[in-house]
Structures are given as structure tokens and as C-alpha cells.
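Take a look at this one; I'll ask things after.
The complex appears here without one of its protein chains, the remainder shown in place.
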Amino acid sequence: MNWVFDPSLALSTALLVLMIMAALAIVRTTNLFAVAILSSVYSLLCAVWFVAMDAIDVGFTEACVGAGVSGALFLAALAHTGDRAKKQKMSRLVGGALAALAFGIALVLIVPFTPIFGDPNSAANIGIGMDYVRQTPVEIGIPNVVTAVLASYRGLDTFGEVVVIFAAGMAVVAILPRHRRKASSEGEQ
Amino acid sequence: MMDNDVRHLILRVSVKMLTPLIVLFAIYVQTHGEYGPGGGFQAGVILAAAVIVYGLVFGPSAAVRLAPPIAAAALAALGVTIYALTGVVGLIGADSFLDHNGIASLLQLQPSTGQHIGIVMVEWGVFFTVAGSLVAIFYAFMVQPVGIPDEVFEPDESGDSAA
Amino acid sequence: MSDASILIGARDIVAGILLGLGLLLTLIGALGVIRLPDFYTRLHAAGVTDTGGALLILFGLAVLSGWSFASLKLLLIAVFLLLTTPVITHLLAQSAHAGGREPLLGGARGKANSISDDAKGGGA
Partner (left out) sequence: MPLALSLGLIFSMALVFYRLARGPTIYDRALAATSLSTKTILLIAAVSYFQNRHQWLDIALVYALVGFAGVVALVKFLQYRALHTPLSRHPHDPAPVVDLGDG
């Protein structure tokens, strides 16, 4: 019975509980504006949780995307659809619920085999990850190891991601209709 | 019906003050990526957010003047090109795509300096691509939905806007 | 030496007062957001306490940090919050008013404001 109060554990737990409640609220709400707001709050809590776990670059990315862009893009998408979700029949929800339940049980079963947070003997901390941490000051000479890994050691992966972003942007531009408003006789840009 | 300019005066003034600050913060995140959190992706998203806020408040025509759609698409393509050319330099100098030591060996520099140059180039490539793509996506979504007549959306403005 | 320790003690006291006041304001505002009867009163509670409480907490943390990069960033955050939070409050109030929501007047609980946006199109 040597249980001690761990502040960072309490912080993580509170944030995770709030995230679960946000997810449940998203499921229960049919007003899609409210869903857009709730999902931006979900992203906010997610970013804070990343920060609390010291994954600061991930949290920063989540913060930028969640705060600046995704809310506006959700609403822009709502302008093209409607603002209200259709009420689903119960029978159609059963399949999804069963699949989610099975997946959740599988995840819970995996938990005993995952390393605990900050375990020095986990695969991430004894393999090539520590090599990156050790070699970055020598070979590259910049303080942020994450940037070194992303832009140099794993540069090809990042190149793939950049190409995917580019392709996605161009695909959206190509697919969405380019509708001219008004008569374009006077409106030359 | 109150005039839109008067009604949103507070928003207009504050957005005018905030937009340059957001752009400045994007540049800070971009140039600070080696030392702290951040880098090309985050800076690109923040820059796109500046254009989005500007476009939301002042309308697409003002935003288009600030960042033309064709320029956004070209910027995205330019970013991918910068990234790929950085890789090609590594291919020439060190026989391996995206090996930044090739930059050092081509330019007769310390290997760590070459790595630093390569990382900065890569980050700028990511920055251009992300900013350009997101702005292009935003413009694509911002166009009025097809099939809904103008009058539904148009706030009634007294028609003095011919010039 | 004793001067420095006195200064540090004073710093802790000032920061503690600022943080305590800020936390109190934030909690009161959160309580107001839950308990007050209609949107405009909730907006009043949240808008005022968010700006004031946030500034107090940020100033308290800046006092604790002393002269450093961190306190510069904290002051920048305070400036930006001071720029954006009142604007958002104004926008929401103006938008709710333009959207036809009447403020609740008098003592009775009005019906007009408690209509849920979810309920209009069939069930939440």
C-alpha cells in the first residue's frame, strides 16, 4: 500500500477523462456546428495531453492544426453539406458498436505487453532511438533531436509526407468545383 | 440593417493588428525549429491560419490579393521541388538521396555544417508546401457552394458598390 | 545577501497573491458559466473573468520567472489574450443578438433562451 499522489498522473488522468467525455458528446450530438466545436476542443485536450507527456513537437503540431486550420475547414465543409447529422437507426449502429468493442478489447489485451511510460528498457529507448539522441550533437550539432531525426536521419519519410500533403492539396483543388460568382465581365483579378 | 463595416469594426481593427503578428510568429517558429519545438510544418500551418483569418474577415477578394490561389499552388510545388533538389545534392555529393553530408563534401565544409544547411533547406521546403497546400485547400472550400442562389447568402448592401 | 533573500520572499508573496486572485476569478467565472440562467449572463461571467483571471495568472507566473525569456513569452501571451478574448466575447454577443436571441429580462426564467439548438431538428 505505498500509493503516492502523482501530479503528472493526475493531470494525464483528468485530461483523458475530459477527452473521453468530449468523444461521447461528439457521438451524442446531431448539430454539426456543435460537433465542429467539440472536435476542436477534443484536439485542444489532445494537444495538452501530448505536452503533459513531454511530446512537445507532436503537441505543437496538434495545437497549430487544431487551433488555426481544422475548425475553419470543418465549417467550410459544412457550407457544402448540411448542418445536421441524420439520426441513425439502432440496427445500423450495432455492427459498428461490436467492431469498436472488439477493437477496444484487443487494445486492452495488448496493454500488459506495452512498456510503461518512460521505461528505460523499452524498445524505443535501447534501439536506434538512443543512437539518434547520442549522435545528433556529434553529427548534426543542433539541439532539437526531433528536427534532426525528421529532416536528416529520416528525411526520406518526411519527403513522402510532404509529397502526400502536396498531392492532397492539389487533389482538393482539382476536385472541388470552381464556381464563378456574378458575371465575371467586370471582375478581373 | 446596420452596415457591415460598422458592425464588425472591432473585429476588423483587431484582425488588422493580429495578422502581421501571426505571420511574424510563423517566421519565428520556422527559423527556431532547430532549437525549440516547431519547424516547417507548424510554421506553414500558422502562416496558412493567418491567410485564413484575413480571408474570413475581409472576404476572399482581399485574401486573393494577399495570396493569389495560383501563387499558393506554385508555392506548394516550389516547396516539394526544394526538398527534392536538396536530396539530389546529397545524391551527387554522397551517393545517397537526402544524405546531407553530400552538401558538406560538395561545398568543402564541416559535415555538421552540411547537415545544418540540409536541414534548413528541408524545413523551408516543408514550410512552402504546407502553407501553399493549406491556403489552396482553403480557397477551394471558400468558393460558394454550387446550386444555392446568391441572394440567400448576400447580406443586403445598398448598391453603391459599382466602381 | 539578505537583501536578495528579502526580494525573493517578496517576489513569492506578490506572485502568490496574483496567482491566488487569478485562480479565484477563473473558478468564479467557471461557476458562472454553469449556473447563470441565459447566454448573455454566462458570456458576461466568462468574458470578464477569462480576461482578468488569465492576465493575473500570467503576470503571477511572469513575476515568478523573473527577467527571462520565459517571462517575455508569458507577457506576450498576456498581450495576445488581451487582444483576442474581448474581441471573441464581443463577436459572440453580437452574433447571438443578430441571431435573434433575446436577453433574459426580469426575474422569471424565460423560455425563449432555453430552446436547444439540438432539439430543433429532432433530438440529441
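Read from first to last, the chains carry the letters A, B and C; within each, the first residue is number 1.
As a convention for this text, contacts are C-beta pairs under 8 Å (C-beta built on N, C-alpha and C of every residue); 3 or more make two chains touch, one makes a residue touch a chain.
Please read all numbers here as calculations on a predicted model, not as lab measurements.
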#### Entry: Displayed chains contacting the withheld chain
A, B, C
### Summary
Per the whole complex, from B:46, B:80 or B:126 the residue touching the absent chain is B:46
#### Entry: Residue in contact with the excluded chain [from A:21, A:123 or A:156]
A:21
### Task
Could you please point out the subunit C residues that touch the chain left off the display?
16, 19, 22-23, 26-27, 29-31, 33-34, 39, 42-43, 46, 50, 53-54, 57-58, 61, 64-65, 68-70, 73-74, 76-77, 80-81, 84-85, 87-89, 91-92, 94-96, 98-99, 101, 113-119
### Task
Over the whole complex, note the residues of subunit A touching the chain we left out.
7, 10-11, 14-15, 18, 21-22, 25, 31, 33-34, 36-38, 40-41, 44-45, 47-48, 51-52, 56, 59-60, 63-64, 67-69, 71-72, 75-76, 78-79, 173, 178, 180-182, 184, 186-189
### Query
What residues on subunit B make contact with the chain left out of this view?
4-5, 8-9, 11-12, 15, 18, 21-22, 25, 29, 36-38, 42, 46, 49-50, 52-53, 56-62, 64-65, 68-70, 72-73, 136, 139-145, 152-155, 157, 161-163
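Simple rule for what comes next: only the chains that are shown with their structure count from here on.
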### Length of the line joining the C-alpha centres of subunit B and subunit C, rounded to whole Å
32
### Message
Need the CA-centroid distance for the pair subunit A / subunit B, whole Å please.
### Response
21
### Message
Under the definition above, what is the set of subunit B residues touching subunit C in their complex?
### Response
7, 10-11, 14, 17-18, 21
### Query
Taking the complex as given, what residues does subunit C use to touch subunit B?
80, 83-84, 87, 90-91, 94
#### Entry: Complex interface listing, subunit B residues touching subunit A
33-39, 41-42, 45-46, 48-49, 52, 56, 61, 64-65, 68-69, 73, 76-77, 79-80, 83-84, 87, 97-98, 100, 111-112, 115-116, 118-119, 122-123, 125-126, 129-130, 132-134, 136-146, 150
